[in-house]
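Selected chains from the complex are presented in situ; the others are not included.
Read from first to last, the chains carry the letters A, B and C; within each, the first residue is number 1.
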Amino acid sequence: MKLLKIYIHRLLIKIHLDHQLIKASMNSLADNYELVEELEYRDLMSLKSNLTGEIINRFCHLHQSTDDLIKKVKMQRLLGQKCGTCFQRCVGMDGMNSVYLTTFEIDKAHNTNYHTRFIEYIKESQKKDWVIDGCMTDPKGDRGKRPSQQKDLDVYFHIVEKRDDGVIVRGAKAHQTGAINSHEHLIMPTLAMRNEDKDFTICCSIPADAEGITYFYGRQSCDLRRLDESPEGDIDCGNPVYGGQECLVVFDDVFVPNNRIFMNGETEFCGRLVETFAGYHRQSYACKVGVGDVLIGAAATISEYNGVEKASHIRDKITEMNHLNETLWAGSIACSACGTKTPAGNFLIDLLLANVAKQNVTRFPFEIARFLHDIAGGLFVTLPSAKDLVNPETKGVLEKYFAGVEGVPTINRIKMLRFIENLVLGRAAVGYLTESMHGAGSPQAQRIMINRLVNMEEKKKFAKNLAQIDE
Amino acid sequence: MKLLKIYIHRLLIKIHLDHQLIKASMNSLADNYELVEELEYRDLMSLKSNLTGEIINRFCHLHQSTDDLIKKVKMQRLLGQKCGTCFQRCVGMDGMNSVYLTTFEIDKAHNTNYHTRFIEYIKESQKKDWVIDGCMTDPKGDRGKRPSQQKDLDVYFHIVEKRDDGVIVRGAKAHQTGAINSHEHLIMPTLAMRNEDKDFTICCSIPADAEGITYFYGRQSCDLRRLDESPEGDIDCGNPVYGGQECLVVFDDVFVPNNRIFMNGETEFCGRLVETFAGYHRQSYACKVGVGDVLIGAAATISEYNGVEKASHIRDKITEMNHLNETLWAGSIACSACGTKTPAGNFLIDLLLANVAKQNVTRFPFEIARFLHDIAGGLFVTLPSAKDLVNPETKGVLEKYFAGVEGVPTINRIKMLRFIENLVLGRAAVGYLTESMHGAGSPQAQRIMINRLVNMEEKKKFAKNLAQIDE
Amino acid sequence: MKLLKIYIHRLLIKIHLDHQLIKASMNSLADNYELVEELEYRDLMSLKSNLTGEIINRFCHLHQSTDDLIKKVKMQRLLGQKCGTCFQRCVGMDGMNSVYLTTFEIDKAHNTNYHTRFIEYIKESQKKDWVIDGCMTDPKGDRGKRPSQQKDLDVYFHIVEKRDDGVIVRGAKAHQTGAINSHEHLIMPTLAMRNEDKDFTICCSIPADAEGITYFYGRQSCDLRRLDESPEGDIDCGNPVYGGQECLVVFDDVFVPNNRIFMNGETEFCGRLVETFAGYHRQSYACKVGVGDVLIGAAATISEYNGVEKASHIRDKITEMNHLNETLWAGSIACSACGTKTPAGNFLIDLLLANVAKQNVTRFPFEIARFLHDIAGGLFVTLPSAKDLVNPETKGVLEKYFAGVEGVPTINRIKMLRFIENLVLGRAAVGYLTESMHGAGSPQAQRIMINRLVNMEEKKKFAKNLAQIDE
């Protein structure tokens, strides 16, 4: 693989893995490669490919049953528990399953061969265990205008030249969580297109190191603490090993060969692709249940360190955190258990329940984080840097005054408090709060879908029948 | 069947079906007998018995798979939609499944033969399509004392005499929703008993018309409107056909033959029985999702009758009602989909998720009802009686002033408003609100279980690992 | 006073005070006459008139200071505590203060003499201690059309004939809480009118027994229980002495003499009148804080009768009920304390805060009632009629099984449970819930006002200044 062209805080770096700001994010991703190897998780993390019969990572899998859909969310909860942050590999899996079912339907309608091409692409990705970045969100410019009406057309990803052997594309994809640590970008249109938007109706895959791609690394809360790689820096980071990341990917006239094009101008299928991708990806927020487990664990631990774990209000708040977290889990399970087989053969989650599940994800994590805020006490924002705790000059006095319950080393209390800061205000909060709000579509997007997917006519009929109203 | 001895507002009646206060409740129950006959619902409402191979009503079934558990909740949602109130047959089904699994475990531990007996009992109930009243809640007297410490022992159901051919029992069961319309009372202990409470550890079945049983009919909001059986009375009832009901059942030295005793003194199994029954029954609150559909339908209908259905705040509130209702549904589905096989062979729901689901049922219906309150407008509490609307003297002026949107007969608007009154303040509110709060255990009961069923040690471990705390 | 023409459930009655369905409502009103006499409350309930110097009932007063505004809400909370329901006299006081300030402004603009007339009217009402019904809400017919565009013009109250000595009016006023127990109806336009709606722009006062008025009594939850006037009937009523009521008042060509006309065609002042009346009346929902005190007292009492008052979750829920109730109180106080003097000389509450206060009233009572539902336990909907408790045949067995904690007579527990039913589902619930939702304007009405009254430009400026954005 070639080196990527990444801008981080003005610095142009051309490396892949080892910049200190990126490392924690790479660790989160690496985790899912490692857990596959652990016996305990093997059944969840890997399985036999329905295409090749080989053992593959579940992230590269086409769901074959509701049981597969349930295992998907169990895997996501597990990874959330293991890294306490976003692990940046779901989008590709979700993109793959939605492109799979859509290409089947396009081919049927248009006699194209996108589906066959896409199966080949999946086989390769399964074999190479690729991390695929599902690329959907365009910058969008003026939201009051269609793609083809924009002053600068590039604010929507589009084809700038058609050649015999492929196309040249231009544009950008924003909010790309998994872009920097991916092998491929699976490009999908950002919304349902109309006839006049044919050039914007493109689904294709592009290698992460393709000529013409530039990455702009997003800066996030508390990011600079990562630059201090001392043990004290680790403590002040809260979660020293894992982190999320986001970036803008700019595609400046990138070539895509024909065998990597999976949709090209079939505007009437954009809606289907967007809707099913969004559905799969809303299901994927099961990961936040795993991170929720971590917040609950942190609340329970700090209440013990503070010596208040038996207070009835503390116990009740922890029960409520669990209740909310398990309600989220119920959403993950339910939309999976009610999944159905698509014409293409893979399984699609129940779209209504997936939207309902995600809508709760835009709310409960904020409430769970508020409870953690409450239980933690205020010390996590008034505590000096860990540097002061190791400084021989000041260590004594700080250990004296920050001691909690007897038997718990002050340093452990400090570590847990910084970890909590990370979860509710710091880098993990970006994933647990902001991403929960806007990832896979902002709250209003789910409401529009819920409104569309419920059967209101039937419900009105129930009421009228019971009230004995004839119309 | 003999006549029952029922007190209704001081009146001692000895009838079963046709008192005008009871009729609506009997209709709710009858519904599930009738839907079995409809082709559309046959698969949901009936199936082949695993014991006899005969086609039986699902209410008499031992769940054989997670698919069975899911179909159970689908049937319950359907019935809620069809009658807009409690249909009073779930408790027996839930009692049956929990007694089934517990007797198996008792027999294994004690070499008793309760399980075989109970299978015979189930076979008979399946053949005769019995409605069984699951009887658990004792009056309890002074809640600070154990059963055997009560001044009046009868406040806990107990054995007063042991005979060779059976036992004589005494006590009462409170809050009995399905008692009056049942063939049998399946008695279960009300809580986990201790050794000194052996005489209170009794599980058995008693015919509804057994010598020594008296019923006291509960009075409920707006009950007297049912006494007016004119067409206007029907309108003022809101839901003229269906209703719920509650009663106290007093057992005054009733004989139970040996073949109807399924537990007798095995105190250590009371907890298991209570916990699994409560779990199954918390799952059963899926019915409220069906009633929720009716409230949503009523909200949508009245907003159209008022001509405000396109107002953005109305649409948003209806979306929220749907969102909350489907979140409840996700709970019903999830605890079913995560069910597991018991040693006895039937399937038990996921207990944690069933408690989480019910906990939400103690909250969201109140919120959904509040939205209906909001959308309905205040007319449903200021409207004159339907009598005034049919009175030729006043009909004209009232139709003039209560007209809504053009094209909707005023009488339909009135019917829908009275129906809404029924749902949020009247007889159906008792089921949708109060029963949602306290049925199958009050909110705190679920919180205790949630607290017990989550794995807190694991969660603390996740947090400590990530914060790199070694202990 | 002549007899009123009232239809109650088809019955045409011509009485004022003593019909058994109405009596409880009259009691609520009577209360405020009686409390004036009690030394303890004299300062709150009465004061010296600024017009005549005589001692008057505060309900007839023109607020002269923020202290007066604060005393108004204190009086309302007190009355709510004393009768646990709506006492039906606020609307007139609120109408009086808003008509007072508006007539002043009309006179100034138009050289009319409405204000002088109105002062005379107030003097008379103060002297005779009139209950005045503030009449605002028209039936409105098709909400998509203006008053003058309606097919049947009568759905908006309007002038049908102008005479030298006065006008003839026709129409109806809906949701009239205090109509039946009032001496006068103070008619106000229902919304901001336009030029073409001049005939609908009428503010005037009409005696309750005027020729041409008919009343239609609203039927409400559990109303029929009032018909049983036995001691057991009282128990089953829950709150035997007090109740609210609602009715539709139809004005069929009623004559209004000139000296009772306070606005006639000055459409540009309708908005001012509606807005200030709504503001005063939203402040008036302070009464619900008093009723809230009653619900909290009921929760505390029943928890003691059940023997669970020390359980931490019960205590915490009662604390939350208090917290919500006092938050409502803070709203009542704040909009009063921030009141300002109008050009006419009386004091107007802070409109923004009054709308905010009322918006919370559309929410918190539902939450407080839900807590009472929770704390009460389910018995209040499964309990037999009090008739069964006094029946010698059944008294014994019911007292045995419904006994709570030792030392509390079962009958007291029963009374408290029926009282709770009244508060959350019965007749008082109509006032505490439905009226809190829709009285003085439905929730959306307040949101529109809040949106209009906040200074958004200033807030954007704060944000831009801090972010150092120059525009």
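Keep this in mind: a residue touches a chain if its C-beta (ideal position, glycine included) is under 8 Å from a C-beta of that chain, and two chains touch if they have at least 3 such contacts.
Being a predicted model, the structure only gives us computed values, none of them experimental.
> Please state the number of copies in the whole complex; 3 are the ones shown in place.
4
Here is the rule we use: only the chains that are shown with their structure count from here on.
> Hey, how far is the Cα centre of subunit A from the one of subunit B, in Å?
40
> If you average the CA atoms of subunit B and of subunit C, how far apart do the two points sit, in angstrom?
Subunit B and subunit C have C-alpha centres separated by 37 Å.
> Between subunit A and subunit C, what is the gap in Å from one C-alpha centre to the other?
Inter-chain centre distance comes to 51 Å.
> In subunit C, which residues are in touch with two or more of the other chains?
Touching at least two other chains: 313.
> Which residues of subunit C touch subunit A in the complex?
312-313, 316
> Once bound in the complex, which stretches of subunit C touch subunit B?
Going by the criterion above, the answer is residues 7-10, 12, 139, 141-144, 151-152, 154-155, 172, 174-176, 214, 216-222, 224-225, 236, 246-248, 250, 252, 306-308, 311, 313, 362-363, 366, 370, 373-374, 377-385, 387-388, 391, 393-394, 397-398, 400-406, 421, 424-426, 429-430, 433-435, 437-439, 442-444, 447.
> Could you list, by residue number, the parts of subunit B that touch subunit A in their complex?
Touching subunit A from subunit B are residues 66, 70, 81-84, 234, 238-242, 293-298, 300-301, 315-316, 318-319, 322-323, 326-327, 329-338, 352-353, 356-357, 359-360, 412, 415-416, 418-419, 447, 450-451, 454, 456, 458-464, 466-469, 471.
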